[in-house]
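One structure, pasted below without further comment.
One chain of protein is taken out of this complex; the other chains stay put.
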Amino acid sequence: MAGNTFGKVFRITTWGESHGRALGVVIDGCPPRIPLSEADIQADLEQRRPGKAGAVATTRRKEPDVVEILSGVFAGKTTGTPISLIIFNRDVDTSAYEPIKDLFRPGHGDYTYLKKYGIRDNRGGGRASGRETVGRVAAGAVARKLLEREGIRVIAYTLELGGVRVKKIDLAAAEENSLFCPDPEAALRMEERIKEVRAQGDSLGGIVEIVAKGCPVGLGEPVFDKLDGDLARAMMSIGAVKGVEIGSGFEAARRPGSQNNDPILPHGFASNNAGGILAGISNGDDIVVRVAVKPIPSIARPQQTVNINMEPREITVGGRHDISAIPRIVPVCAAMMRLTLADHLLRQRAISFHG
Amino acid sequence: MAGNTFGKVFRITTWGESHGRALGVVIDGCPPRIPLSEADIQADLEQRRPGKAGAVATTRRKEPDVVEILSGVFAGKTTGTPISLIIFNRDVDTSAYEPIKDLFRPGHGDYTYLKKYGIRDNRGGGRASGRETVGRVAAGAVARKLLEREGIRVIAYTLELGGVRVKKIDLAAAEENSLFCPDPEAALRMEERIKEVRAQGDSLGGIVEIVAKGCPVGLGEPVFDKLDGDLARAMMSIGAVKGVEIGSGFEAARRPGSQNNDPILPHGFASNNAGGILAGISNGDDIVVRVAVKPIPSIARPQQTVNINMEPREITVGGRHDISAIPRIVPVCAAMMRLTLADHLLRQRAISFHG
Amino acid sequence: MAGNTFGKVFRITTWGESHGRALGVVIDGCPPRIPLSEADIQADLEQRRPGKAGAVATTRRKEPDVVEILSGVFAGKTTGTPISLIIFNRDVDTSAYEPIKDLFRPGHGDYTYLKKYGIRDNRGGGRASGRETVGRVAAGAVARKLLEREGIRVIAYTLELGGVRVKKIDLAAAEENSLFCPDPEAALRMEERIKEVRAQGDSLGGIVEIVAKGCPVGLGEPVFDKLDGDLARAMMSIGAVKGVEIGSGFEAARRPGSQNNDPILPHGFASNNAGGILAGISNGDDIVVRVAVKPIPSIARPQQTVNINMEPREITVGGRHDISAIPRIVPVCAAMMRLTLADHLLRQRAISFHG
Partner (left out) sequence: MAGNTFGKVFRITTWGESHGRALGVVIDGCPPRIPLSEADIQADLEQRRPGKAGAVATTRRKEPDVVEILSGVFAGKTTGTPISLIIFNRDVDTSAYEPIKDLFRPGHGDYTYLKKYGIRDNRGGGRASGRETVGRVAAGAVARKLLEREGIRVIAYTLELGGVRVKKIDLAAAEENSLFCPDPEAALRMEERIKEVRAQGDSLGGIVEIVAKGCPVGLGEPVFDKLDGDLARAMMSIGAVKGVEIGSGFEAARRPGSQNNDPILPHGFASNNAGGILAGISNGDDIVVRVAVKPIPSIARPQQTVNINMEPREITVGGRHDISAIPRIVPVCAAMMRLTLADHLLRQRAISFHG
């Protein structure tokens, strides 16, 4: 049973490969009568594109991702029927992959895809490419429209990049620099670090923090579809993510209970070590998730690998590559949080039938 | 849509509350003709019980969890029909909860359950109790039988407890002490730490590592049901877990790509920063997962809270409580890894139809 | 992927075999705060039992089906957590099956179960027994409690038995005779027919009609989970059912459109050829379903068959057998309609989020 569908009630199915004709997503379960236009979605797609400063970390490839709504919207509103979104690939150039098409790139899915399916689209990452996330972001924009009606807002930003950690969280600042960094000074040092590493032909990882504000109490379905469980899966399903934590996360493992419990006061929780989730259910506080992003595996340095006959080879991955999955991954993380919350918002409605 | 089912092909549904009549699990999708007896399952349940040294960290409550197979097995073998397992609760005593039944215990799900459902079983944690995991462990034992046939073995052990980190991994040792600690010296220091904290009326968290050996290449269903994503959800769905990482995990966020990529040699990977998973698919190497376990929220010290009318109250949680979710959580983590792998093993079979 | 779960939001999983220790069902997704007692469920189970006159068509086996609620109910109300219901088998006697355990009974699932699973519980029908429906009826009683709150009532009755068709529909009468026959005169003739056929060592089929009254407009999820599609599957999943029709059904195939369309008047539809469903969505009118029930395959006459080595044998099925699946199947049909409607009622709530 294949796994290209996410969500149970607000449910998306993505499709498409990095160098195929198009990528897209079908959203089934979006409530009717929500105003929706291509411009709403386009705005979120733009965030995945490298901006001025973004060029520091990301490639200069032109990727004019233009979304088209093919179904499910009538007279500017959703109709309750499936919403099909498509983004055609343009200027597809597979020449950079030609010399290495029989080699397994370390850190990539080349080896596992070929072993699993017995066949692999070797024009770039194929389905395993980060480009696959364009469908997630497009669908996430529709989820955003749904959440906004409930006063729920999701923000994502760079907490750490290449070892440089932010020292303050200024959300307005995060929207102004191309690294989605909420600390302008840290942003400058991150850019320095990127330049250094680029010169070395290497790459960098980092940490992204995603916060949902305004989420009502009661989202999450114990015991297996807990909100934190579903968020962990949502984030870990993004290509470069190797770790997820909620609230105090790994730090909680080192604290005594007296310091990790959040006292409850008449007007809310005195602290938020829980990260907004108790027993798998949102508690009304900010939902706080952090994800560890590994360094981009495509590096300009030579690496040891094998070819499809398992013979030893050296590989140097040419072509245009980002130095870090950050900042591009930041809007993807936000989209996955939105998709998860939209799904649980609708799930809770079904269950609270006699509420 | 409620969430008490885990898995898509090897699928389990658990039920039961901490102080109800019984707890259980229905397994649908277990292949036929697998030898299965109550003794097979009982062995795994015993691991959840406090042993000699375990008494250091866990309560002394007698919990003789005896499993009964009610269906799905004929003449000692599974028949392909649903396997229903039941564990009756014995010596149920709810008196300790009587004085605090109208208070929300900090760090527990009391508040969120009441707000979500508008009703709450206030005899202990109800459905949110750690006792719920008995069904997971019972089902995990059936998954173990399936995995053993494929040569897959799952091991879980304590990596850190109360800030004490193991310095070596001796798997045989982990089975000999009641903390599942693979470093006998560290185990002694952990026990010291537990005694200290018990005297302070406080509690401790820690880190559990779970490893699967012998897993074939090809398990995991991109792009949303990736193996790492499903493992993250599986682990995060366990009550006290606040963080999950795969392979190099959060450490990957601080490394350059040249140090995080695993070179590929003709006979396998030169290192295992990937934790056995590339692009969401198992790569044949050990699968390595670590989870952060928060300190037990029930502590003997007074805490600030509110009652169901949101009026301020002080609470001291009496009764018998563990100091740490470790070691009891260790076999639960192993069970969740087994359930996830069993499901993906069968999923891969369906998809590899023309393999 | 096994198939013992029904429903998407109000979701049940049944388990158990005819001669095992117990049968049961887990209901996940029942909304909280619905009053529920064992007596509520017991009432529906009694309908499956042979009464005085029922003895005409059914066996005299004592089957004191007593249901126990094991979880999901607290202080007399559902809590939103899984509801586990169990019915223990009593007086299990497998001696009648001993002589034929290596023969495939014609018209039964003996052959297909053994070929599919490679193993078969040969004590009676095992999982394929009509006894499996006890879990459906128990869960259906919970669905009934949910539907009653919405003013939805489901009635099922015998429309035809052994070729005898009712000439009038008197719902009160249907509850008074043990054949659930809404025409007392037809009921007498049906009983005559049963006696005749019993004397011949043969069996009979019939037609059951199921009607839902008070169902709101809007239930059903095009294009694959249409209400009529889900009802068809629900009914066809009952052992002896070989045909399902909605509204004018097969008769519609012979009519011109001008006679099959239901004119729409300001206060409702002028006729109900649609059977209460248009384009897969309930239209507010009575939902009308009819199912064809095949004759019981266990007959006292000798039949040609083979043994498990595919060698020719003659079989005479001894033991106690009903002459017709009617009337026992009538409450099962009602239960399946209730389960389908309860599920769609909750599904519609999720989707009508911004209604």
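Letters A, B and C mark the chains as written, and numbering starts fresh at 1 in each.
In this text, a residue touches a chain if its C-beta (ideal position, glycine included) is under 8 Å from a C-beta of that chain, and two chains touch if they have at least 3 such contacts.
What you see is a predicted model, and the numbers here were worked out from it, not measured in a lab.
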Write down which of A:R11, A:R136 or A:R328 is the residue touching the left-out chain.
A:R11
Residue, one of C:L85, C:L146 or C:V197, that touches the chain absent here
C:V197
Contact footprint on chain B, counting only the chain that is left out
1, 9, 29, 31-34, 80-81, 146, 149, 222, 345-347, 349-355
Against the hidden chain, chain C presents residues 1-6, 8-9, 14, 104, 106-109, 111-113, 115-116, 118, 127-128, 132, 160, 162-163, 197, 200, 202-207, 217-218, 220-226, 228-237, 239, 242-258, 260-266, 270, 274-275, 278-284, 292-299, 301, 303-306, 310-312, 347-348, 350-352, 355
Chain A positions in touch with the non-displayed chain are 1-5, 8-9, 11, 13-17, 20-24, 26, 28-29, 32-33, 68, 70-72, 74-75, 77-84, 86, 116-121, 126-127, 350
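As a working rule, only the chains that are shown with their structure count from here on.
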Which integer distance in Å separates the CA centroid of chain A from that of chain B?
27
In angstrom, rounded to a whole number, how far apart do the mean CA points of chain B and chain C lie?
39
Two or more partner chains touched - positions in chain B
1-5, 8-9, 14, 116, 118, 127, 350
